[in-house]
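A single protein chain has been omitted from the complex, and every remaining protein chain is retained in its original position.
In order of appearance the chains are A and B, and numbering begins at 1 in each one.
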Amino acid sequence: MNAAARTASTAAGATVRSSLAGHGHSSVTAKLFLGYLLFSTVVGLAALVTLLVTILQDGLPYLDSVLLFNAPSANPERAGARPAIVASIMIAAVLMATALPVAIGTAVYLEEFAQRDRWWIRLVELNIQNLAAVPSIIFGILGLAFVVRGLNLGPVLLTGALILGLQMLPTIIIATREALRAVPDSVRQGGMALGATRWQVVWREVIPAAIPGVATGSILGLSRAIGETAPLLMVGAATFVSFNPGLLTQYTVLPILIYQWIKLPQEAFQGLAAAAIIVLLVILVSMNGFAIWLRNRYERRW
Amino acid sequence: MIITCLAVAALISILATVGIVVALVAPSLEFFTEISPREFFTTTTWTPLFTPSAFGVLPLIVGTLSTTLWACVICLPLGLGTAIYLSEYARPRVRAAVKPTLEVLAGIPTVVLGYFALTFLTPLLRSLGWQVEIFNAFSAGIIIGILLLPTVASLSEDAMKAVPSSLREGSFGLGANRFQVATRVVVPAAVSGIAASFVLAISRAIGETTIVLIAAGQLPRMSLHPGDSVQTMTAFIAGTGAGDVPVGSIEYKTIFAVGITLFVITLVLNVFAIRMVRRFREVYE
Partner (left out) sequence: MEPTPAKTAEQTTRRGVQLAAPTAQPTSEAPLAEHDVVFECRELGVRYGRNRALRDVNLEIREHGVTALIGPSGCGKSTFLRCLNRMNDLIPSAAVDGTCRYYGEDLYAPSVDAIEVRKRIGMVFQKPNPFPKSIFDNIAFGPRVLGMTSNLADRVEQALRRAALWDEVKDRLRDGALGLSGGQQQRLCIARALAVEPDVLLMDEPCSALDPISTAAIEDLMTTLKSDYTVVIVTHNMQQAARVADQTAFFSVDQGETGRRCGVLIEMSSTDRIFTNPDDPRTEAYVTGRFG
């Protein structure tokens, strides 16, 4: 019995090849097309690898305890990034305390309570979609107008954090809504059938079920805010801050410090910038790793 | 009570938009009482911070166009190619490895990409014998393209995944090969979603700030030459906003006039993209 088993994947590969033999003119085109597809995919991956290798090469020699524990200085031998690292972490904390509850509240309202056919609900939805695509520098202008004029808070850490918070609202709202949408209606109906109110069902059943998705989306939003530069330039994140910042003091964050170091003429500062980039990437990678871990640990498949 | 609180939270995002519009419109109106829109939009010299000052925004728009063009040259064709590969050709295991790796690229902070453009790409171009300026539109544009490649790939792939697999089966059943199925059935059926990803990428490229600020320079001029240093709208806003411009001065107000120009351009593109995404959802859902 000729029971030669073939996996269909090899057969599918043969499909492309033999069809080339079959239809003369399309063969070359199809081959070129596949070449183009592979090239496209490789470019992105190659760029990522080159980027990481470059950064590591430039930065590793400068990555030391001076960088981690000293304050910025005009002398590259003594320049460090400690106040910037502290400020970046503080900003993340402020965002978790402010923007996160607002974004999750918005998502819960839109997904669980709002009547979708109302014109103003549709306006809110369109507004969120659009806000997600507004250039970050525009949020900087918003900050500039209100820091300097309206609230008169001055260039302090809290203002910067609030601006970043507004900017990351749509990202978290959209991610949270998707997580809530993934919770099947049977969960809601089951709760309602037992006589629970809509709010009780949402609070006790729906939100806990959606937590992994919400957490993942929130961390992704947070990490984007941590890496943001442009809007903070506009609200006066200063460069040489030699003290650990408070909520209402001047501050600088890692991306701004990196930006300023890149602009300095001395070669050593380029290396320091690369080293600070490594620190920033390590912070972001650990946040994202945590998000992935959370998702894998708690994700339920419906 | 709680639900009211939630509704109030939902209103904050509206307030953000209102805040942006108010912040932009009032100083812009003041600006346009001093400088006529005609001068602003049609003259070709931009020296708001010098004397004699000139307020022709076109050099900034041309600079933006130049970097955006190179970004598009990279991210549109390569993003689409990646999307087609992942959606129609790649085996599940390859897709599962490639997709998240590309998304890492989209999550790299722009200041890092700016550093890469300035300290890796530009020197590379020069060592290859192309005498670009230290700050140039080409390097910045290419790196913006790399940044946006995963966005285009991911959104286009979503659009292609939304094409029912019955259409693929139908065409394979007629004797079409993978190339024909991809180009004649899947891509045409997903075209509005793909177009939306393109428009969104263009909008992002126009609004990208940090990369151009680091790698494209601060020299406003009417040049589309890729090796030239240019100033984009965003670079002007960030560069000027970060300095000590006295509040209420004409220089201060130019930030807002350029800002509202940028905002309107990206708003139009975004609304356009959002509507196209809706259209492809309506067809199949």
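Convention: contacts are C-beta pairs under 8 Å (C-beta built on N, C-alpha and C of every residue); 3 or more make two chains touch, one makes a residue touch a chain.
What you see is a predicted model, and the numbers here were worked out from it, not measured in a lab.
**Student:** Given the contact definition stated above, which residue among B:80, B:113 or B:176 touches the chain not shown here?
**Tutor:** Of the candidates B:80, B:113 or B:176, B:176 is in touch with the missing chain.
**Student:** Among B:189, B:211 or B:255, single out the residue that touches the unshown chain.
**Tutor:** B:189
**Student:** Could you tell which one of B:3, B:73 or B:167 touches the chain left off the display?
**Tutor:** Checking each option in B:3, B:73 or B:167, the one touching the absent chain turns out to be B:167.
**Student:** To test your reading of the contact rule: which positions on chain B touch the chain that is missing from view?
**Tutor:** With respect to the unshown chain, the touching residues of chain B are 91-92, 164, 166-177, 180, 184-185, 188-189, 283.
Note that in this section only the chains that are shown with their structure count from here on.
**Student:** Using the touch rule from the top, collect the residues of chain A that touch chain B in their complex.
**Tutor:** Checking each residue of chain A against chain B gives 9, 12, 15-16, 19, 23, 26, 29-30, 33-34, 36-41, 43-45, 47-48, 50-51, 54-55, 58, 101-103, 105-106, 108-110, 113-114, 123-124, 126-131, 133-142, 144-146, 148-149, 166, 169-170, 173, 199, 220, 223-224, 226-230, 233-234, 236, 255, 258-259, 262-263, 270, 273-274, 277, 280-281, 284, 288.
**Student:** Contact residues on chain B for chain A in the complex?
**Tutor:** Contact set of chain B toward chain A: 2-3, 5-7, 9-14, 16-17, 19-20, 22-24, 27, 74, 77-82, 84-86, 89, 91, 98, 101-102, 104-105, 107-116, 118-120, 146, 149-150, 153, 177-180, 182-183, 200, 203-204, 206-210, 213-214, 234, 237-238, 241-242, 247, 255-256, 259, 262-263, 266-267, 270-271, 273-274.
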